[in-house]
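One protein chain is absent from this view; the other protein chains keep their places.
On to chain A.
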């Protein structure tokens, strides 16, 4: 008895975005509890490859919880049943011998399936490109501490900046809404002095792009916050709403009043 486990996997297999997919059951045998979830899939894939089958396609990159590439909807939870970790940081000791694990891709019309468990999350990139930046002039670089920022504000901006854009919020939301992601990006820049000049333009363009991509709207259920591997707070969504309505209803984008007739 070495403490290794035998598991049953129900994995979503889909050739590409055009074809229909289905669940296929695999046996994962002799799995060490010290393996990460992705290493377990590597083992399964190795045996599939040796048998001449197509390996299970899944996204992964850094495998240390910071890149936002891994996904997987495991037994009803994005990034698995544990809180505040990504799938690559999920270890097999979380599961028990003989357990059946269902693995699904993120489900959202804005995240079309590329293959099997990998989805196309470039919608997030387009939202980011729509306004998730600050424009910086070239020339002499200013000292980093030249502008005083209260620590609480800096901390709050940094907490939002920890969003890795993995899409777990969209996966967890019953509406497939991207608001936690978008609001984190807006907050991270909107709270800091460097983000002020573009603050109200940013919120409008990023929200417009988010709508364009076909994400759902927010019901404030808090499912995103509960599943976020980086523990991004729901407060960000309220902050985004506040900035958006402020921009749309109260801010003047043009300084000069339009002339009426004459």
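One rule holds in what follows: a residue touches a chain if its C-beta (ideal position, glycine included) is under 8 Å from a C-beta of that chain, and two chains touch if they have at least 3 such contacts; residues count from 1.
Just so we're on the same page, contacts and distances are computed from a predicted model.
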_Options "Succinate dehydrogenase / fumarate reductase cytochrome b subunit", "ATP phosphoribosyltransferase", "ABC transporter permease" or "Cell division protein FtsX": UniProt name of the undisplayed chain_ = "Succinate dehydrogenase / fumarate reductase cytochrome b subunit"
*Determine and list the chain A residues touching the chain excluded from the picture.*
10, 23, 73, 75-77, 102, 104, 107-110, 172, 174-177, 207-208, 210-211, 214-223, 226-227, 234-235, 237-246, 248-249
